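And now, subunit A:
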Amino acid sequence: MSHVLVDVIPKALQRASAVRVAGLRRAYGSIVAVDGLDLDVRPGEMLSVLGPSGCGKTTLLRLIAGLEAPDAGMVEIGGRRVAGAGSAVPPERRRVGMVFQDFALFPHLSVRDNIAYGLRADPDRNVRVRELLELIDLVDAAARMPHQLSGGMQQRVALARALAPRPDVVLLDEPFSNLDAALRTQLRGDVREILRASATAAVFVTHDQDEALTLGDRVAVMVRGRIEQSDPPEVVYGEPATPFVATFVGIANLVRAELHGRVAITRFGSVRLVGPRAESAHGRALAVIRPEHLDVTEVPDGPADAGAWRVLGRRFTGAEILYEVIAPDGERLWVEAGHAVRRLRVGDLVSLHLRDVETVAFPIEHLGSEPSGPIGVASTATPSSPAEHAPPPGLTT
Partner candidate 1 sequence: MLGVESLRRGRPGRPPRDGGRGAPAVTAPGAPLPLLVACLLIAGLALLPVAYLMVRAVGADVAALDLVLRPRTFQVAASTVALALLVGGGTIVVGVPLAWLTTRTDLPGRRLWAVLVAVPLAIPSYVIGFAFIAAFGPRGALQGMLAPLGVERLPSIGGLFGATLVLVLAAYPYVLLSTRAALLQTDPAAEEAARLLGDRRLTVFRRVTLPILIPAIAAGGLLAVLYALADFGAVSLLQFDSFSRAIYVQYRASFDRALAAILALMLIALTLLVTWGEGRLRRRAGAYAGPVRASRRPATVVPLGRWRWPALAFCSTVVLLALAIPTGTIAWWLVRGVSQGAILRFAADGALNSFTVGAAAAIGSVVLVVPVALLVARYPSRLATIIERATFTGYALPGIVIALAVVFIATSSVPLLYQTLALLVIAYAVRFLPQAVGSVRTALVGVGPRLEEAGRTLGDGPVRAFLQLTLPLLRPALVAGGALVFLTTVKELPMALLLGPIGFDTLATEIWGAASEGFYARAAAPAAILVALSAGTVALLLRAEERPR
Partner candidate 2 sequence: MRSSFPRALGGALAAVLLAAACGGSASSALPSSEPLQTSSAMPSTPTSPSASPSGSVTIYSGRSESLVGPLVDRFRAATGLDVKVKYAGTSELSATILEEGDASPADVFFAQDAGALGALAAEGRLAGLPNATLDRVDRRFRSPDGVWVGVSGRARVVAYDTRVLTEADLPTSILGYTDPIWKGRIGWAPTNGSFQAFVTAFRVLRGDEAAKAWLEGIQANEPKVYDGNDAILAAIAAGEVEVGFVNHYYLMRQLAEQGDTFPVRNQFLPNGDIGALVNVAGAGILTTAPNPSAAQAFIDYLLTAESQEYFAGETYEYPLVVGVPADPRLVPLAEIAAPDIDLSDLADLAGTLRLIQEAGVL
């Protein structure tokens, strides 16, 4: 399960986008769900839209599908304008497939009839249904009714149903949120393969960063109705465009730094900067220091070293252990230690050393105001299964 970031961006860019969205806006009263959003999905590409709950992800999908009408902006599917500037193609003529959060299988139809639903006019309907049943490996369950299926089976039927009429793009709304953890992991692989096999472009929204990083050829991070960054997963992780992206995708310590061109000076020493933002900027900044960027060394018992950090808490994740540590000046950080390091206890003193890594930093004046409170990980960041992150070389043992 720990592969994943292997795929390269497919032979994109040669044809029209599968989906193109520009300046899209949709408000419900005073609440702006989608706020001038731009997005581009290439043919055959799988794009994950990652964002916290309530950021407008589902509305985005519904706007693309035509289940809602935008207030402004436009949507193109397969190069054809379907919404905006006077055109409003109804959902049934958009050639869009959708997998709903709770699957929305037709409760009165069997598995076979659910899949065949969109194939009314297709003379080869039976062949196509058979093909899809094989694809989702549910040939034996064809006659069953939806309520007789497990959650995972319902999921696959919903996907097959959406794929049956060979849509230009498949939209998946939190497709795994209703499934338990083990099933989720397995189905991610299944869904990815099924979509690959059908060579259909897909957009799926999720609030789960693992899901987004695992499944997407690209990950679009969405917050407050806009896309903050849209890049391949390793770029989103390695070169986050904003502090929000840094802290929302993976765990990031935002550490005060002084910029000197392509180098940032932090309390741990200097670190090289990468990415388009690595200009010859100067001044105060926040540098992204991931837990795996720091080496942890235990400080032997004795008089406390002035630079030593004290262990506040520990989080065991399987592949490694995360420690929350606090400096004498009150700054808190998350650091990572492999199993090679002796298990630390709360209260132990450690010293931290920056590895030879590259990272990004955000000039403070660009952020509007200096973040208040202790700088560190986003409070919501929960390293649910760091094992699925792509560990930077050198940390794995």
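To be clear about the criterion, a contact is a pair of C-beta atoms (placed from the backbone, for glycine too) under 8 Å apart; a residue touches a chain by one contact, two chains touch by 3 or more; residues count from 1.
Selection rule: all candidates are chains of the complex that A comes from, given by their letters.
From a predicted model like this one, the values you see are computed outputs, not experimental measurements.
Chemist: Only one of 1 or 2 touches subunit A in this complex; which?
Modeler: 1
Chemist: Would you pull the subunit A residues touching candidate 1 in the complex into a rising list?
Modeler: By the definition above, subunit A touches candidate 1 via 65-68, 90-94, 96-98, 100-102, 104-109, 117-118, 120, 145-148, 150-151, 154, 161-162, 164-165, 178, 180.
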